[in-house]
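Heads up, one of the protein chains got dropped from this complex, but the rest are sitting where they should.
Letters A and B name the chains as they come in the text, with residue numbers starting at 1 for each one.
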Amino acid sequence: MKGLKDRLISGLLLLLSLALCFFSTQKFREQHKKETLFPSGGLASREMLSSYFPGLIDTPGDTEVYIYGGQNPGGNILILGGAHPNEPAGYVTAVLLIENIQVSQGKIIVIPRANNSGFTHSEPQEGNLRGYSLETPGGKRFFRFGSRLTNPIHQWPDPTLYINPSGQKLSGQESRNLNRCYPGKPKGYLTEKIAFAIMEIIKKEKIDLAIDLHEAAPEYPVVNAIVFHENSAELASYSLMELQQIGFEFRLELSPNNLRGLSHREWGDHAQVMAILLETANPSQGRLKGKSSLSLIIEGKDRNYSKAAKFGLLFVPFDGEGIPIKLRVARHLAAIKILLSSFNELNPEKRIEVNHMPSSSQVKLKGIGQFLCPPYRK
Amino acid sequence: MFIVYHLIIFYLVSHFIWYLFRENEFWKRVSVALVLIMFLLRLFLIK
Partner (left out) sequence: MSEAAIFLFMIATFALLAMVLKLPIGVSLVFSALAGSLLGGEGVALHHLVEGSFGYFDTILIIVTAMIFMKVLQESGILDTVTAILLKSFYRRKVALLLTVMALVMFPGMITGSSTTAVLSTGALVAPVLMKMGLSRVKTGALIAMGAILGMIAPPVNILVMIMGGGVDMPYVGFTLPLLIIVIPLAVSTSLWLGYKNIKIIEYKQMKEVLPESFFKKYGFRLYLPLIIVIGLLLGQSLMPGIIPDIGIPAIFLLGSFLGIFCGKPLNILKTTQKAIEESMPILCILVGVGMFIQIMTLTGARGWIVTSFLSFPPLLLYLGIATSMPLFGAVSSFGSASILGVPFILALIDKNAILTSSALSAVAGLGDLMPPTALAGIFAAQVVGEANYFKVLRFCLMPALFAPLLDKLI
């Protein structure tokens, strides 16, 4: 029989465990709180993704869908942000659109948090901050920095081997990567259901052009790139020239045929839309990144990346100035704007007219916050 | 599958706690307490 003292120590250690659990819980819980978005007056309606696919009702995968225009028929465009919640420029660009644009012809649908569950946690061992604030004229707006993958408390366990809906073999955790799960499965994993719902939107809303906003680490070859499905080859090359004329260098990448499950491949194959994926260079998601800090996320400065650039290890220029988020968002905005105008040139019978879209040069000059609503507006 | 794994975690948490009270060596008990944190957070679906 054991002594009383021994039991006391064990009891205290159990209490310690519970206490540490309790104290860390608050931070983990906070990350589930959605930041409020303030759509512009041009918003026609706000739906939930589950209204296109009821399988998502009451799941953490359900997310807001913002619809603009639609009164005057024209081209239908889908813009996806937050497919990877650790790629802030994609998310923030989608938010900027939501809070500014008006559509007088055609229809624009924006999903800012495509993988809503991924925003509710951060990846183990990446040491990421919980989020970052952007300065607006009326105060700071906070945005979460999430994980590339769906939260394991929402989708668990991972299979040993993941065979995605397009038959590609991937490591098990990729079953939580939205951009590997297309075209999705109505009865599959949560992430596959989200992918399926997005395919449903594309089909039901008769989308013509779908744009997926991403970022990638600067050491990754497909960065500052327009990845296009062969359906949209003309659109992509046409846009590239226009972008070069206004001083933005992009790489054109044809969506590889043997890499299945990605948006730019399966959207085009399964819904015959013009599918485009945009990548900017984000040092805060790379493997070389230094100390986690706000300046890494917002100003995009990092000594390791400057050093790596000198050794020719990166696929983008990188110096002491870094690649600030406002520049990355400006790139996305410029690319979207020119993709839309090229779309109009190529499809004059399906025009899309957008007003009040923040201009890339202004965002670069004044910062993102100037185009965001202040935090208190109703 | 989610429920099965939740049950597995519950089974293991109970065993960890039992072991915590069975073990005599102090640092081994500290080890259990450290491992237990993670399992409790998953059991309560927090992380």
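The rule is simple: a residue touches a chain if its C-beta (ideal position, glycine included) is under 8 Å from a C-beta of that chain, and two chains touch if they have at least 3 such contacts.
Just so it is clear, the model here is predicted, and its values are computed rather than measured.
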Inset, instruction - Quick one: say which of A:70, A:186, A:290 or A:375 touches the chain that got left out. - result: A:290
Inset, instruction - Extract the touching residues of chain A with respect to the undisplayed chain. - result: 20, 23-24, 27-28, 122, 124-127, 152, 157-161, 163, 168-172, 174, 219-222, 256, 258-260, 287-292, 302, 304, 307-308, 311, 313
Legend entry - Absent chain, residues of chain B that touch it: 1, 4-5, 8, 11-12, 15-16, 18-19, 22-23, 27-28, 30-32, 34-35, 37-38, 41-42, 47
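Throughout what follows, only the chains that are shown with their structure count from here on.
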Legend entry - Whole-Å separation of chain centres (CA-atom averages), chain A against chain B: 35
Inset, instruction - Sort out for me which residues of chain A touch chain B in the complex. - result: 2, 6-7, 9-11, 13-14, 16-18, 20-21, 24-25, 28-29, 121, 153, 156-157
Legend entry - For the chain B and chain A complex, residues of the former touching the latter: 1-2, 5, 17, 20-21, 23-24, 26, 29-30, 32-34, 36-37, 40-42, 44-47
